[in-house]
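Below is one structure; the comments refer to it alone.
Shown here: the complex without one of its protein chains, the others still in place.
Right after this comes subunit A.
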Amino acid sequence: MRHLKLLFLVAMLFCCHLAWSQAKTITGKVTDSKDGSALPGVSVTVKGARTGTVTDADGNYSVLLPDKLSTIVFSSLGFETQEIVVKETTVNVSMGSGESKSLNEVVVVGYGTNSRREVTGNIARVKGAEVQGLPVPNLSQALQGRAAGVFVESQNGKVGDGIKVRIRGGVSISGNNNPLYVVDGVPMVDGTLYGSGTADINFDDVESFDILKDASAAAIYGSRASNGVVLITTKRGKAGKTRFTVNSQYGWNSPTNDNRGFLNAAEYVEYFRTAAINAGKYHFNRAGNWRNYASEQAAINDMITYVEGRFTRYSGGADWRNNAVDNDWEKQAFQKANTGQVEIGAQGGNDKTKFYISGFFNTQDGILVGNKFGRSGVRANIDNEVNKWLKLGLNLSITKISRDRVPDDNQFTTPMQIVALAPITPTRNAAGVLNNTPTTTYYNPLLDFEYGRWKLESWRNQGKIFADVNLTKGLVFHSEFGVDLTNQDEDRYWGPQTLTGNVSPDVKGVARNQWFRSNRWVVNNYLNYQNVFAEKHKFDATLGMSYESTKNTYTYVEGQGFADEALQTVTSASEITGGSGDYNQDNLVSYFGRVNYTFDQKIIVGLNARVDGSARFGKDNRYGFFPAASLGWVMTESEFMSGATWLSFLKPKVSYGITGNNAISLYQSAASYNPTSYARLPGFAVGNPGNPQLKWETTSQLDAGVEFGFFNNRLTGEFDYYIKKTKDLLYNRPVTSISGVTSLLSNIGEMENKGVELVLNSTNIASKDFRWTTSLNIAKNKNKVLKLDGEQTVIRGDARFANSIVVGQPIGIFYGVKYAGVDPANGDPIYYLADGKTTTNDYSLAGTDFIIGDPNPDWIGGLNNTFSYKGFEFSFLFQGVLGNQVQDGAGGFMSASADWFDNQTRDQLNAWKQPGDITMVPEARLNRFGDFASPQISSRYVYNASYLRLKTVTFGYSLPKNILNKLQLSNARVFVSGVNLLTLTSYPGWDPEVNTDYRSGNVNQGSDFYAAPQIKSVVVGLTVGF
C-alpha cells in the first residue's frame, strides 16, 4: 500500500498526506472504454484531500475517502480525467480517450506535466490516436489542420520532406521559423544532410503532441522557444497481461492534380507558327530590323523556316506536319505509386517493470518518377521501480529512413520540368532509347531516373535513460541523459547518358558519396516540489539545469570516369574530382525554473524562466534570459457563478513572456578567413565579416484568452488573442561589395505577429450507440515587418520571384511590377507606371513599388467531424487556407506567349490576335533575337491560392465483443482512409499548397516553380489486438 503510494508520488507528481480520520474505503476497477480491458496505473485521488493511489495491474484500486469529502478524481495520461461523486463504496469507472479535447486531460509541459484545468499557457494537444494510421510519412503532415494557429505546408509532392510548420506566424527573417521538437524531453537535432527530421519519427508510437504556443508555455525552452515548441511523448507500457497490436495497411498514391493542361501537338505547331509570323513582323517593323531583312515578308519567312527547323529537330524524324506524335509529357512526370505499412507493438509488465515495444515497416512510393520513402525501426520504452524512492527508465528507438530522391524543382533533371518538352517529341526513339537534346527541347529528366541512382539512407537513434528520485515529501529529483544520433549517407550516380554523367566524350559517369553524422547528448537535471498548504495553497515548483552538446561531421567524395556502367560506386572512378571532411560543434548551457501556484483551485499563477548560454552568440552577448508569467482565474469555481448551470467552465487567462530564437548558423560571430585553393595550391578567401554583438532574436508575446465549457462541458473551447513582437531580427544585411563582403549577419529589424485563435469541441450527440463530435479550429495571423536596419525599407526578391521584405508589410510579400494586361493596339504586355494609373509597354519603365500579392494566409483552419455508431466510425477533416497568393516563377517559361520553345499552358491560346482584342495574354511572339524583354517578374503570374481541402477521411468498423471473444482477440478494426481526396481552389497551377523547394525560406514563400502537386492517398487497413 505504502509502496504504491510512493510510486504514485513519483509517477504522477501529486502529493499525498498520510493522516486521515473517519475515512471509508472505496474500491473499484478502472477499464478502458474502448475495449473494456483493465487499465493499470491510473491515478486515483480524492478531491480536496491529498490522498490517492494508482490502479494495479488488473485495474483495481482501493482508496480511503476522508470524512466530508465525496469526490474521487481518476486521471491518466492519454485519457479524459473523470471526477466521480461517490455514492457507494464500489466505484467502477470506464475511461475513454475521448475524441474531443477535454478540460481535464493531463498535458505535457516543459519538464513536467499538468492538468489542463491548471494550465494558464496556450497548449494545443493532438493525441497520437487521432493521427494513428494516417498514410502520410511525416508527423508534421499528420498535424495539418488539427491545431489552432499551427500552419503546416508541404512544399511540394515529393514524399516525406520539405514541410513548413509555423506556429502563430514566423518570427524570423533569416533564422529558423520551425518549432523546436522535443521527444520525451530530448530536443531533436534539426541539422541533416537532407530531409526533415520529423520524418524520422514513427508517429504511431506517439502518445501525444503538445504544442506550446504562447510565451508562458514555451519560455521554459528559452532561446529556442520563439517559434513554439512541440513536445512529443511516446507511448509507455501499462502493467498487466501483455497485449499485442498489429496494424497493417496498403494503399495507392496519386497526384492531387495531374492535368494542368498543356498544348497538344497540333496546337503547339499552330501556336509557334503564329509566334514566328508575329516575331518576323515585330523584328522588321518595331525592333529596327537590325538583321537587315529585305522586307517584312522576308523576315516572316526566315522566322517560319527557323521555327519549322525546330519542329523537325524536336519531332525526331516523325511527321510533325500531320501530328504523327502527340505526346502528353505532363503525365510522364508521374509514376504508379503504392503505400504499405506494417506495425507490431506489445506492451505490458508488472507492478515493478513495464514495457512498450514496437517494430514498424512503412514504405511509400512518391508520385514523381523515381521518388520513394521508407521507414522502418524499433522502439522500446521501459520503466522500472527499483524501490520505494527510486524509479529508472529507458527509451530507445532506432529508425532507418530510406529515400529515393529526385532533384530540386529548378533543375532540368527534375521530373516536373518534363512539361517544357514539345508535344511533337516522342518519348523514345525507334530503338526504344529515351530521346534527349537536341531532339528534346531540353534535357529529358527521365534519363536521370533511367540511368542514374540517388539514394539516401538515414539511421537515427533517439533515446534516454532517466531516474526519478523521491527525496522527501513532495520533492522529486529527476535526472536524464539523452542521445540523438543521426547517420546519413547518400549514394548518387549519374550514368553516361545523363546530363551530369556525360562529362566529356572521353569521361563518362559521375558518382558521389556523402556521409553525415550528427550526435547530440543532453543532460537534464531538475528538482520538482509539489505541496498543498492549508488545503488551499497548491505549489508546484521546478528548478533545474540542462547541458546540450552537438557535433556534426560531414564527409564527401566525388569521382568521374567509369569503365563500365555496371560500376557505379566512387571507388571505380578514374578520377576523384571533389571531396571534403569537416565538423562543427555547438554547446548550450541552460538553467530553468518554474513556479505554479493555485489558490483554492480558482486562481492560478505561473512564473517561469530560462537562462541560455550559447556558443552561437557573440562574445558580448553570451547569455540570454527568458522569463514569462501568467495568470488564470477559474471563475466557475466561485460561488457567484454557481447559478449559471449551463456554464460548466470558464477560465479567463493572460500571459506575457520573452522567448528567443537562437537559429544563427554556427561560428557567425567571429571574423574569419576561409581556406580556398587555386590551381591546386592553398590560399585564403574572405570568410565571415564577424559580428561580436550577434545574439538571439527576442520575441515578447502577450496572450489573453478564455477557456470555456458549456452544458456540462458538452461544448468546450478556447479563444485567444495574441500579439508577438520580435526585435533584434537576424538578417544578412546587404552591404556594398566595396567592403569585401556582400552581406553582414546583424541583429536588425523588428517584426510583429498578431492574431486570434478559436477552438471549439462539441459532443453533438452522445447516445448509447451513436456519437457525433465536432472540433473546429480557426486562426488568423497578421504578420508585419516593423523595421529593418532603420535605413532601408525595402529588400527586394531575386530575378525570378517578387518575395520581398517591405517595412509595414508581411514578410515575403510580393512586391514589384504590376501587370496591366495587353495593349489592345499591338498585343504587347503592358505594365503600370509608378503612378498606378497610366501604363507602359516598356517593362524597364514600369513602376516597381506595387504590392502584388501576399504569400501569407489570412486565415487557416480545420474542421473535424467524427461519427460512431456501434462498431462503425466515420470521420473527416477539412483543412483550409484563405487569403494568400502564389507566384508562379515558371510562368515566364510555360505561360509566356511562346517567348521560347517551352510547351505552353493552354491559357496561352487566349493570346492577343488583332487590334482591339481585350485579353490578358500578350501576342504570341517568339523572342528569337532578344528584341523585347522576355516575361519578367510582375503580377502577371501571381494568383490567388486559397484552398479548402478534404484532408482526411476515415471509415472504420470494429468487430463487436462477441465475435472478438470467439476469435480470441481483444479488438479488431478494418478501415479505409483517404488523404487530400478533394481540393477546392481557383489556383491555376497544379496545387495551391506549394513553395518550391530550391528556394523555400522565411521570405521566399508561396512560390511555384515546376513544383509537384501534393500526394493523394487511399489506404485500406486492419488493426488487430490480442
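Here is the rule we use: a residue touches a chain if its C-beta (ideal position, glycine included) is under 8 Å from a C-beta of that chain, and two chains touch if they have at least 3 such contacts; residues count from 1.
The definition used in the following text is that contacts and distances are computed from a predicted model.
**Q** With one chain of the assembly withheld, which option in "Benzoyl-CoA 2,3-epoxidase subunit BoxA", "Peptide/nickel transport system permease protein", "RagB/SusD family nutrient uptake outer membrane protein" or "Phosphonate ABC transporter substrate-binding protein" matches that chain's UniProt protein name?
**A** Options "Benzoyl-CoA 2,3-epoxidase subunit BoxA", "Peptide/nickel transport system permease protein", "RagB/SusD family nutrient uptake outer membrane protein" or "Phosphonate ABC transporter substrate-binding protein" considered; the missing chain's recorded name is "RagB/SusD family nutrient uptake outer membrane protein".
**Q** Give the residue, chosen from A:S402, A:N584, A:Q601 or A:T919, that touches the chain omitted from the document.
**A** Of all options in A:S402, A:N584, A:Q601 or A:T919, contact with the hidden chain holds for A:N584.
**Q** With the full complex in mind, choose from A:N259, A:S672 or A:N712 the residue touching the hidden chain.
**A** Touching the chain that is not displayed is residue A:S672.
**Q** From the list A:F361, A:W389, A:F874 or A:F1026, which touches the chain that is not on show?
**A** Touching the chain that is not displayed is residue A:W389.
**Q** From the list A:S208, A:S614 or A:T716, which touches the chain that is not on show?
**A** Of all options in A:S208, A:S614 or A:T716, contact with the hidden chain holds for A:S614.
**Q** Touching the hidden chain in the complete assembly: which of A:S402, A:T437 or A:Q601 does that?
**A** A:T437
**Q** Give me the subunit A residues in contact with the hidden chain, please.
**A** 288-291, 309, 313, 389, 436-438, 442-443, 469, 471-472, 477, 479, 499, 502-505, 507, 523, 525, 527, 544-545, 547, 549, 560, 575, 577-578, 582-587, 589, 591, 613-615, 617, 622, 666-667, 670-690, 733-742, 744, 746, 792, 794-796, 798-799, 843-845, 892-893, 900, 902, 927, 929-934, 936
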